[in-house]
Structures are given as C-alpha cells and as structure tokens.
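Below is one structure, written out as structure tokens, with a few remarks after it.
One protein chain omitted, others in place.
Then we have chain A:
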Amino acid sequence: MVNYIWVGMMVTGFIVAIFSGNVDKVNAAVFKSAQEAVTISLGMISILVFWLGLMKIAEKGGLLEFLALLFRPLVKRLFPDVPEGHPALGYILSNMVANLFGLGNAATPMGIKAMEQLKVLNGGKNEASRSMITLLAINTSSITLIPTTIIAIRMNYGSHTPTDIVGTTLMATAVSTVFALSIDRFFYYRSVRKEKK
C-alpha cells in the first residue's frame, strides 16, 4: 500500500504540475525537500544521542524494568507477543510516558529503541511485526495530557482562554487512540485468518 501511495502522490503531482504550469515549483520542491529530510535526520542525532545515553543509565539501574512491572497488566494486554521481562517493554512504556507529558523529543528516541528491540524479537526481519504496528498506532494517535505547542500559539494570538482546548483535545485523542487500537486488533486477526487459509 505504501508503494502505491508513494508513487501515486509523486506521479499525480507531476501530471498536475504540467497542466497548472507549476513545473518550476515542483522541480525546486524535489531538491529542497530532499535537503530538508537530511537536515531533519541529522538534526535528530543530538536528541537521539542524549536521550539514548540517559536511557541506558535508566536501563542499567533497573528503572525500565520497574516501569514495566508497574504497568504490567496494561502492557500485557496491549502487547501480548512480547514476553514478560523483555527489555522492549521498558522502552515502550518510557515512550508512552514521554508522549503523555508532551516530551516529543524524548518520546521519539525511546520509541525507536523500542522498535529496535521488537525487531530483534521478530528475528531481525525487515517486516513490521504485530507489536510494532501497535506501538505505531499508539504513537500516531498520540495521547498528550497538555498540548503545550498549541497553548503557546493560542497565547501568542491573544487568547483569553488558551487552555480551554485541553479538554476537547483529550477527548478527541482518547477517541482516536481507542479506535486505533481496536482497528489494529481487527487487522491483526484478519491477517491471521488469511494466513490460515
């Protein structure tokens, strides 16, 4: 599916550009965005190095194991494929906690580390496993208690009640997370049934 969307967006873009006379703009966009992608990736080195270094201390001190133990009932239900006491669980939980508190730049390194552990668990294959997709579903629907960026923008534009969207955001994000988890389950069971046939 991702192959079709990827080719589709590009080819449609080129065709539309020919008819609308935006070919120059599109040419510029290709190289500008390629450069942007490299800048973003390299820019992440600092965050990754810092947080992964810090997380190593937490891991060696047993803090991640403790976190995994604390939330065992929840995590067992969300990630039934991951054996108890596996290091992936600690990273998954740190990722969720960081997301909850809106620490985006800490959540990403922890999520990536969790993915790495899940890949090891999946035999190092380049295919997404069930647990990887669940972790992704949680991250794309992003439960955040306090959306700090948005509150800051609202304050910038002189809002009288910059935080009154916290409640609506929480409700919307809860709905989308619950839905993401259910549909993730649904697709998983469907893929299992397909394999059996």
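Note that in this section a residue touches a chain if its C-beta (ideal position, glycine included) is under 8 Å from a C-beta of that chain, and two chains touch if they have at least 3 such contacts; residues count from 1.
Assume contacts and distances are computed from a predicted model.
Of "histidine kinase", "ABC transporter substrate-binding protein", "Spore maturation protein" or "Xylose transport system permease protein XylH", only "Spore maturation protein" is the UniProt protein name of the chain excluded from the display. Hidden from this view is one chain, which touches chain A at 1-2, 5-6, 9-10, 12-14, 16-17, 20, 22, 25-26, 28-30, 32-34, 36-38, 40-42, 44-45, 47-63, 101-103, 106, 108-109, 111-113, 115-116, 119, 126-128, 132-133, 135-137, 139-142, 144, 146-151, 153-154, 157-165, 167-169, 171-173, 175-177, 179-180, 183-184, 187-188, 191.
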